[in-house]
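Omission of a single protein chain aside, the complex is shown with its protein chains in their original locations.
Just so it is clear, A and B label the chains in written order, and each chain counts residues from 1 on its own.
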Amino acid sequence: MSFVESKIGPGESAPGPEKTPVLEIEDLRISIASAGSSFEVVKGVSLTVCENEIVCLVGESGCGKSMTALSVMGLLPRGVARVTEGKINYEGLDLLSLQSRELRRLRAESISMIFQDPITSLDPVFTIGSVLQEVVRSHRNVSRAEAKEIAVRALVQAELPDAADRLDSYPHQLSGGMRQRVMIALAIALDPRVLIADEPTTALDVTVQAQILENLRARQREREMGMLLITHDLAVVASVADRVAVMYAGEIVEEAPVEELFADPQHPYTQGLLRALPDISVSRAGLYSIPGRVPSPQTPPPGCLFAPRCEHVLDSCWEGNPELKREANRSLRCFNPQPFEVR
Amino acid sequence: MKHTASRLVYTVIVLFVSSVAVFYAIRLSGGDATAAALPGSATEEFREEFRDRLGLNEPIYQQYFTYMGRILSGDPGNSLTNNKALTTMLSEHGRNSLILGGTAFGLVFLVGVPLGIVASLRRNSWADQGIMSMSTVAMAVPNFWLALLAVWLFASRLGWLPSAGCCGPKHLILPAVVLAFEGIALTVRMTRSSMIESQNSDYVRTLRAGGLSEWRITCKHVLRNALIPIISLAGLRIGQIVGYALIVETIFGWPGLGQVLVNAVLRRDYPVAQFFSLVLVALVVVGNWVADTGYTIANPRLRKSS
Partner (left out) sequence: MTGIENSRSSHALAWDERVAAYEEEVRANPWRKRLREFTRNKLLFTGSLLGIAIVGLGLLGPLFLGSDYAGQSLRNTHLPPFTDGYFLGTDQYGRDLLVRLCIGIRVSLLVAAAITSIALVVGMVMGMCGGFLGGYVDRVVRSVTDFVWGFPLILVAVLLAGGLGQGLLPVILAVGIVNIAAITRVVRGEVVVLRTKEFVEAARASGVSNFRIMWRHLLPNVMAPALVLASYYVAVAIIAEAGLSFIGLGAQPPLPSLGKMVADGRGFLRLNHWESTVPGIGIAGLVLSVSLIGDGLRDVFDPQLRHEAKGVEKG
């Protein structure tokens, strides 16, 4: 496959097996309550992010990726969604059992998050400098001048042009790409160990997307952060990921190092996603899409959640959902894996 | 700056148009103006001479300019019923009206905004539901009836407060509360929905992710954003208070501009009606402009554009 070669920058220091995990999600389950009924949107997700590693969580919209990310931050929309089971460990602390006060101290300082829409994600009535400094000063006991210095340094690192002069700008005076750089500055200002980015480039112009990704990756590498990047875009995955977890209907169906996943996808859903990527070398008539739709959480299929859309479905697939089986450095949830054929 | 300047130009135009509108509206009745000033037995020649003296026989646009000229030179004329100079009446009654209206305006925001904030922070609690049902009822109760109930309870029954009159602090309480009542109810609802919208916004999520405390986010960011739409409607609240002042001043015998205007209309004392209508209209227009300027200051998106 040609995706791996298209990485931005050299794929230096592929993480070895001895990496220390910084964020471990174990059997996470999240339910959404709406109009009297409640249904599960995240169904037992386990995921580990190690130091100096970018893990991409891939899947169609609505598969529960954002919910997983928000639950790490303790930012699930209150009264709507809640974690019903599972553990989230950060350096030995169970985030789900922390007091809100302790969790708050970890945010930005240890675990940061970047959101999808930079247009609405910044407070419109305060200057970006004042918000940055406010966040810094709420975690560190520093003077105004020092906080300002940290803020400028973060903006420079996020590669916002004329960073020092932009402190007094309001969000509406900046472009979408610049605002996302401010969001990055907010996220990295306090040098966290874990960075969660939820579709950070989806809302941006294509030309800006690559720059932002490159910047995120550079910051991650130099600080050796663990990074959880959520995306639906396999091109993004190919260009930055170390490891990839593919999510479908609230479950992880396949997880593998990025080279292996692209070279040898095993789950029929992953195969479908790869096949659906437009390839300029192939004629347009060849555009592929996975048949069918994601099952709604209200009517899950009886067995494997992917069975209704699967090409290699067996009768046994309708009878029970396969376990996620770990094998060497990758895992797979499938009864009937078939070798991948590019069509 | 550009926004503020263009609003100023707009305000001046509105002032001009409304002065024309007021002038014509009062003159719709034509020659009736003599009825108030002259006894019924006055002869037609005498009435004619009276009209001549007041300039009522000139073309109406000319009357308008003569009239505005006199107002701008500080001599709008005298009342037909008691021959008092209108400027004297303005300074006497205007002061009373400013006291009453200013108090009510303050009450609207000092009571309405905090109650709305409490309701939004304790959403769906008994406090929220209590505040919201009270405000629904408060908007349904017409203020003149509320005034009567208040007089009956606090003046007649309990004897705590005077039922009418002027101008001590005790006299002020009942009319000011009644005048502010509906405005408070509206402000409560508006504050609540605006706070809730702000609480659910993406930037609040960003600030939470930044590890700021809930208290800080609410007091600084949510509140500041929520106040913008409230300030933008302050102009409407001014208009509402001016309008209701006509009724409330009449009920409580509070000698302000509203009472004078209503009496003038009832007695067909048209110089008074015309002049005080103009004054109140100008007050509303200028009040709107001030509120708009406040809105511009509160909203950075309008303050400077780059």
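Note that in this section contacts are C-beta pairs under 8 Å (C-beta built on N, C-alpha and C of every residue); 3 or more make two chains touch, one makes a residue touch a chain.
Note that the structure is predicted; figures quoted are calculated from it, not measured.
Peer 1: Check the options A:23, A:45 or A:67 and report the residue that touches the missing chain.
Peer 2: Only one listed residue reaches the unshown chain, and that is A:67.
Peer 1: Which candidate, B:97, B:143, B:206 or B:225, sits in contact with the chain we can't see?
Peer 2: Considering the complete complex, B:143 is the one touching the chain left out.
Peer 1: Please identify which residue in B:134, B:265 or B:302 touches the non-displayed chain.
Peer 2: B:265
Peer 1: In the full complex, which of B:121, B:173, B:246 or B:290 touches the chain missing from this view?
Peer 2: B:246
Peer 1: For the chain that got dropped from the picture, name the residues of chain B it touches.
Peer 2: Against the left-out chain, chain B lists 14, 17-18, 22, 24-29, 136-137, 139-145, 148-149, 151-152, 156, 196-197, 200, 202, 235-236, 239-240, 242-244, 246-247, 250-251, 261-262, 264-266, 270, 273-274, 277, 280-281, 284-285, 288.
Peer 1: Please give every residue of chain A in contact with the chain that is not shown.
Peer 2: Looking at chain A, the ones touching the missing chain are residues 32, 41, 61-67, 77, 79-81, 116, 198-199, 230, 232, 291, 295-296, 298-299, 301-303, 307-308, 311, 313, 315, 318.
Note that only the chains that are shown with their structure count from here on.
Peer 1: With chain centres defined as C-alpha means, what is the inter-centre distance between chain A and chain B in Å?
Peer 2: Chain A and chain B have C-alpha centres separated by 54 Å.
Peer 1: Which bits of chain B are touching chain A when the two form their complex?
Peer 2: 201-203, 205-214, 216, 220-221, 224-225, 228, 298-301, 306
Peer 1: Give every residue of chain A touching chain B within the complex, in rising order.
Peer 2: Those in contact with chain B are residues 73, 75, 100, 104-109, 112-113, 115, 117, 120-127, 131, 134-135, 138-139, 170, 172-173, 183, 186-187.
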